[in-house]
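Every protein chain but one is kept in place in this view of the complex.
Entry: chain A
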Amino acid sequence: MAAAGSPSVFLLAVNGQIESGQFPGFDDLYCKFCFVYGQDWVPTAGLEEGISQITSKSEVAPTTLVWNFPIDITFKSTNPSGWPQIVISVYGPDFFGNDVVRGYGAVHVPFTPGRHTRTIAMFVPESTSRLQKFTSWFTGRRPEFTDPRVVAQGEGREVTRVRSQGFVTISFNVVTKDMKKLGYDVSPSDMQNPSLGL
């Protein structure tokens, strides 16, 4: 953490947890997370991917699945474009015990320093043809994304049909370094003393 005169990169340190999920009608679920970011971004410390434990509902929380799964990662970048997104996918066993996807979702890491809680909607892709619907019903396999990272991309989304069926709550603690020195204003109070940042 050297106090350089004119920095060219800024740092984004994120920690937090995947707190819980709400999936009416489903139980015994686990979740995976990964980060998706632009080409100017480099992770410098921490884990980019993770898989949680399998959790179940309980008598004290009959609707909530608690994961309490930690996230801790630091990025550096020169440009806010391609700001990291966390992609969550949730899986659980179906009637025959096979792992089936129960939801995909994504959200940008907040960029104002501080504590933030995000509740994101989780959705699964649907077959677009009746034949596929029939074969997936017959074989007990439902459509999945081969790479969950597609949910963090805006292009090519118009061809997907989805069904939203749950929520995941994530809490973030965000710390940034040198964003103001690079001239970036991320919160309204930064603008009151613009000369300080230069």
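Assume a contact is a pair of C-beta atoms (placed from the backbone, for glycine too) under 8 Å apart; a residue touches a chain by one contact, two chains touch by 3 or more; residues count from 1.
Keep in mind that, in the parts below, contacts and distances are computed from a predicted model.
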- Per UniProt record, missing subunit out of "B9 domain-containing protein 2", "tRNA (guanine-N(7)-)-methyltransferase", "Cyclin domain-containing protein" or "N-alpha-acetyltransferase, non-catalitic subunit" is "B9 domain-containing protein 2"
- Task: With the full complex in mind, choose from A:16, A:92, A:105 or A:148 the residue touching the hidden chain.
- Result: A:105
- Query: For the chain left off this view, which of A:62, A:97 or A:154 is in contact with it?
  - Reply: A:154
- Message: Using the document's definition of touch, tell me which of A:71, A:120 or A:170 contacts the absent chain.
- Response: A:120
- Interface with the undisplayed chain - residues on chain A: 24, 38, 79-83, 85, 105-108, 110-112, 116, 120-121, 123, 126, 151-155, 157-158, 160-167, 182-188, 190-191, 194-195, 197-198
